[in-house]
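One protein chain is absent from this view; the other protein chains keep their places.
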Amino acid sequence: MSVAVSDTPEWKLAVGRLMREPLGVLGVLLVLLMVGGAVFADWLSIYDPTRISPRDRFLAPSSEHFLGTDQLGRDLFARVLHGGRIALSVALASTAISLAIGIVLGLLAGYGPRWLDNLLLLLFDSIKSFPTVMLALALVTLFGPSLTAVVIVVVLVNVPGYARIIRTQTLALKESEFVQAAQSMGASTARVLRVHIMPNVIGPLVILASMDIPVVIAIEAGMSFLGLGVRPPTPSWGAILNDGFTAIRDTPWIAIAGGLPIILTTLGFTFLGETLRDVFDPRLKGR
Amino acid sequence: MLSYTLKRLGLAVLIVSLAMLLLFSMIYLIPGDPAAVALGPRATDAMREALRVKMGLDQPVWVQFWNFFSGAWTGDLGREVLSDRPVSQVVMEQLPYTLVLIAGGISWSVALGIPLGCWAAVQRGSWADRIVGLLSVAVIAVPSFVIAIYALLVFAVTLQWLPAIGAGEAGNIGDQLLHLILPSLAVGLGWVGYIARMVRASMLEVLEAQHIRTARAFGLPERMITYRYALTIAILPTVTLLGVGIGQMLSSAVFAEIVFNRPGVGRLVYDAILTRNYPLVTGAVLVTTVLFVLLNLVADLIVGALDPRVRSRF
Partner (left out) sequence: MTVLSIQDLNVKFSTEKGDFHALKDVSFDVPEKTIVGIVGESGCGKSTLINSVLGLLADNGRVDSGSIEFEGQELTGLNPTEMRALRGPRISCVFQDPMGALNPVLSVGEQMRNIQYRDTIGKAEKDARSVEMLRSVKIPDPEHALDRYPHEFSGGMKQRIAIAMALMMRPSLLIADEPTTALDATLEVVTLDLLKDLQKQIGCSILFISHHLGVIAELCDQVAVMFAGEVVERGSAAQVFTSPRHDYTRRLLECDPANQKERTRRLPTMSDEPGSFVPVPVPPRQVPPAGATPLIEVEDAQVHFHSGPFYKTRTTVGVGGVSFELFEGETLGLVGESGSGKSTLARTMARLSHITEGKVTFEGSSVHDLGRGDMQRLRRDVSVMFQDPFGSLSPRMKVRDLVAEPFRIHGVTDVDLIVETDRLLTLAGLGPEFATRFPHQLSGGQARRVGVARAIALKPKLIIADEPTAGLDVSVQGGVLNLLNELRDELRLAMVFITHNLHVVRHVADRIAVMKQGQFVEIGETETIFARPQHDYTKTLLAANLAGPGAHA
């Protein structure tokens, strides 16, 4: 009566599997590149991303200005690096907030009384029934363009989805025999949620949330593109893209400089997230 | 089926009502007096007061809400501030352009996504499968407005293959279709990826099912198993997903309309916000929301019609 039990911890196996996937490695490299650029922006570029220099307007990419300059003569490489800080910090902060709220609401809906579940579902459906852009436009009307507005939009967009996932799994687990067993032993609701349900629902959600980071980056860039996100002169990829769009016929490099980091970051996080999910939870493969 | 339809319809009405409440409270909460904001700093007190009365802002909140609510259900969305035309009329003028754009996006995503996903699933693990998977992930990840701008840059500005600006000459269908290609591709490309992945995943799941094994044990031809036995089931989640997809395409449409300078509801709202034309903002947002809820409803009903299990559950 014995079962072969492997001694290697699960995460070490997972890292090993990740490193064997070319796409995963590419994802890791892209993410490291973008994160590194954002963190070390001050060392990587000597230019101030907000300093206006009328003499240097619309310069094409050169050894001096790797990505050229924009209509106000600002160095685009510096703006892209500093824009990465905005994009990544918004992504991390709003994802963390969405996760926290989503988990709490999902557990409430899944484990709480029926009426609360129905009420929360109706709320989620109503929020989801606004197309993201409409939600953003309406919110900006209310608060004015700001990073806070971006974070609120992201949270509103993400929470219903996260809460629904947690709710569905909680509902399923609530009927599972091990939860019933815990109840039959007299475990309190708090203990059932904390010890028996939470550990089983959080893992998949965190992986899903990490895969949503490209969406969050897209929302920030999109809102800044429309002038609803960060205010000028703060650098943001979306804002650079908008500058470039205005002058697309004559100076296409500005649009390219704004779009490229968005493409690389979203691709990097997606490749990484996809591989991570396959590695940690093979059951979800290909979903 | 009747009970199912009624239940779905009831839910849709409830959601639209809630959306109205949210929109109303949003407008009500906007800092500053909407009338003053709309008229700008040079207006006199008397002008502001007149506009306030006209917009019904002098009445108690609940009366204002009731007016908004009952008006909205009967199609009266008030009048817009700048030209004093009925909001519903302005929105309805722009709506067809957006609908055509989204229909274009859906056409791309269904016409390319379903065959690609099915094809990848049937030869899972092959190079074709991997390439389809990689491309799907890539087009999902990259935001639609970046695709729009790069497409504009490459195909319209640099190569000059396709027209870039506007919706095309009125009455000239060919020209309009030509103008639709780039914007609809920008709107639908990400969804080609979504649908390909979704169809692939659910095909793989269905192909593992016991009844497929049974069908194989009866020696049915592989083509019949793939298309008649598996795809009919695998397609169901895709239809539901498309309902959600329409909402995201509405978002992408806003960007596409701005980038390609097309008329449409998205552009309308965007311009209305810049000019603080609030009745137009609420009206247009409400119309798109109702549209979205309706299309979701249609998607649900289609699933109900396709799946005998759902049909009989209600």
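Letters A and B name the chains as they come in the text, with residue numbers starting at 1 for each one.
Simple rule for what comes next: a contact is a pair of C-beta atoms (placed from the backbone, for glycine too) under 8 Å apart; a residue touches a chain by one contact, two chains touch by 3 or more.
Being a predicted model, the structure only gives us computed values, none of them experimental.
Colleague: Considering the complete complex, identify which of A:M19, A:A100 or A:V195 is in touch with the unshown chain.
Modeller: For the chain that is not drawn, the touching residue is A:V195.
Colleague: Taking the full complex into account, find the residue in B:F24, B:Y229 or B:F292 that is in contact with the omitted chain.
Modeller: B:Y229
Colleague: What does the interface between chain B and the hidden chain look like in terms of residue numbers?
Modeller: 3, 7, 209-211, 213-222, 224, 228-229, 232-233, 306-309, 312, 314
Colleague: Which parts of chain A face the unshown chain closely enough to count as touching?
Modeller: 1, 3, 5, 176-178, 180-188, 191, 195-196, 199-200
Here is the rule we go by: only the chains that are shown with their structure count from here on.
Colleague: From the mean C-alpha coordinate of chain A to that of chain B, what's the distance rounded to whole Å?
Modeller: 22
Colleague: Under the definition above, what is the set of chain B residues touching chain A in their complex?
Modeller: The contact residues of chain B facing chain A are 11, 14-16, 18-19, 22-23, 26-27, 29-30, 133-134, 137-138, 140-143, 145-146, 149-150, 152-153, 157-158, 197, 200-201, 204, 244, 247-248, 250-251, 254-255, 258-259, 266, 269-270, 273, 278, 281, 285, 288-289, 292-293, 296.
Colleague: Hey, which residues of chain A end up touching chain B in the complex?
Modeller: Those in contact with chain B are residues 23, 122-123, 125-126, 128-134, 137-142, 214, 217-218, 221-222, 225-226, 241, 244-245, 248-249, 252, 255-256, 259, 262-263, 266-267, 269-271, 274, 286-287.
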